[in-house]
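What you see is the complex with one protein chain gone and the rest in place.
Presenting subunit A:
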Amino acid sequence: MNDLLSFWLDSLPALLDGLTVSLEVTGVALAIGFPLGLLLALGVQSKARSLNLISLCVVEIGRGAPALVVLQFAYFGLPQAGLTLSSFAAAVFALAWNTGAYTSEIIRAGLESVPIGEIEASSAMGMMRVDTLRFVIIPQGLRVAAPALLGFATQMLQASSLCFAIALPELTSNAYVIGTNTFRYMEILSLAGILYAAICVPATIAVGVLEQRLGKHTR
């Protein structure tokens, strides 16, 4: 037992470095992916044919292709086309696309949950479509989507472990490296799992609390 604890303690700095990278790559991917998801949701709803078509393509490819494939495409594939990305940039590219594609559906459902009557009232008062979106539809739609979006964010942190395939020194990669050096895979991967859980479990609880708070004025 003591042996295990001291092994964990020795490995912890490397894993915490890895966790930092995991959180960074997830954070940047979400910071790009959520707004992208909103834009795609609006694009998919748009009546403008070309916008609608482009949005649909981006969403369907992003949802259809496994994140691991997009990740490797960005890191190993794009250089062939003359675009070389760092492993961090490639990871952000792939995870942001994935986030945008999936969250666009979550956000679209949120936007569509806003009662048609409110939208009619808004246009009957002469409010421009863009104002109706900005003040009526998006604030309420995002509120509805928020819990699912934050749930998706924790999933994304877990999905960032795929970046180990493109040698990004994130939590899983670092744990794996320690494993190859010490052959104590079980112990080190357990610690990595605990660190992921240490972020995800409280986040899930926070989402539940948030969900209750957001519903407040409608009840």
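Here is the rule we use: contacts are C-beta pairs under 8 Å (C-beta built on N, C-alpha and C of every residue); 3 or more make two chains touch, one makes a residue touch a chain; residues count from 1.
The definition used in the following text is that contacts and distances are computed from a predicted model.
The subunit not displayed here is recorded in UniProt as "L-glutamine ABC transporter ATP binding subunit", chosen from "Transketolase", "L-glutamine ABC transporter ATP binding subunit", "Two-component system, chemotaxis family, response regulator CheY" or "Succinate dehydrogenase subunit B". The residue from A:Thr20, A:Ser123 or A:Thr182 that touches the chain not shown here is A:Ser123. Contact between subunit A and the absent chain runs through residues 115, 117-118, 120-128, 131, 135-136, 139-140, 143, 217-219.
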